[in-house]
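What follows is a structure written as structure tokens; I'll ask about it next.
The complex is shown incomplete by one protein chain, all other protein chains being positioned as in the whole.
Up next, subunit A:
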Amino acid sequence: MGKKRAVGADEPTTTSPLDLKTLIREHSLFFDQLVELIPARFFLPNSSSDKPWFPGLSKSQKKKVKTQTRENILKSRRDRLDPTRPTSTLDLLKKSLDEERDSSSDEEDDEDEAVEEEEEEEEKEVVKAQSMALSTDERPVTYEELRERLRRRIEELSAGRNTRPESKLKQERKKEMKNKKKVKVQTKRNQENNKEKEDASAGNTGKRKRDDGNDANISKNNKKKNKVEEPTDITYGQVRIDGKENKKRKKKLSKEKELERAKRLEEVKKDPEKGKKVSWKAAVSKAAGEKVHDDPKLLKQSIKREKKRQEKNKQKWRERKETVAKAKAEKQSKRSENIKERIHQKKMRKIEKREKKLMRPGFEGRNEA
């Protein structure tokens, strides 16, 4: 209240009292709106006695206080969302001022009170009207309304979501166009082919008739083919399924036989018709990874290589045998020599022994009589 009075006091004195009042009113409204913007807990003076002091309490006291604060929080939340009890800053301010005034009622006169109250009420109404006008769009009024809005929004969006009925039609149309084009091209080609084939035989008119007949059939067939072939015309990479492994085990012919076969194939290749078949078959199996022996040159080379290898192996074997035999013979001879030596030595030793007795000093030898 003091504020408003101060504002009024600052006005210039040249204006008439009526204008002054309106000016004051406008200014007060403006300030009210400003006050509205500030949340209550920042604007109003905080009574320090309300603040709970936790640390100095005992356990039971703390519990009580905590439950109290929880309830307070819930209460304030409910109050905040309760549409019937608007707790805007301005109202709280007014409340607090009323309380002050009640507590210090002896200071002020009754007249002033009445006047102030009237003014307050008027301004309250005006302010309320203005604020309502401003914020009806933003503030939610009831829960039911909110739910309704949500439902409407969901419906809107799901209706707007297109599961592509139109685009499917488009695709079908495109396919039809393609088919038509294909049919046209095919029929043209068929026409040409037919003309080439039947050039010599039929006359022109006859040909044309036949062509028309053919065309109709061909177009039908093509349409059918196109429709059926498109989805099934897909091949995938190599896929192994168990159970189909190694059903065909080709017999391995000897190299000479293969060589003969290759030579024969070469002869066949010279023949245009069969040669085509053979070459394609060979190319396809080569591309698939199977070894195809159809080049006589390479086969000859490999035969030669094998022969050389065999020769070499033979030679190696011979050498081995020789060395083994040699070593054996050596060892045998050495052994027999050693044995002979031993026997000889034995004999010599025996003779020595015998002769030792007769090697006395002064003995001249045995009397060989």
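Criterion: contacts are C-beta pairs under 8 Å (C-beta built on N, C-alpha and C of every residue); 3 or more make two chains touch, one makes a residue touch a chain; residues count from 1.
Please note the rule applied: contacts and distances are computed from a predicted model.
One chain of this complex is left out of the view, and of "CAHM1 protein", "glutathione transferase", "Barrier to autointegration nuclear assembly factor 1" or "Peter Pan-like protein", the protein name its UniProt record gives is "Peter Pan-like protein". From the options A:V141, A:V239 or A:M359, the residue with contact to the unseen chain in the full assembly is A:V239. The chain not shown here is touched by just one of A:L18, A:V141 or A:A287, and that residue is A:A287. Only one of A:S60, A:T142, A:S158 or A:S254 touches the absent chain when the whole complex is considered: A:S158.
Listed here are the subunit A residues that touch the chain not shown: 153-154, 157-158, 161-164, 181-182, 185, 229, 232-242, 245, 266, 269-270, 272, 275-276, 279-280, 282-284, 286-289, 291-292, 295, 298.
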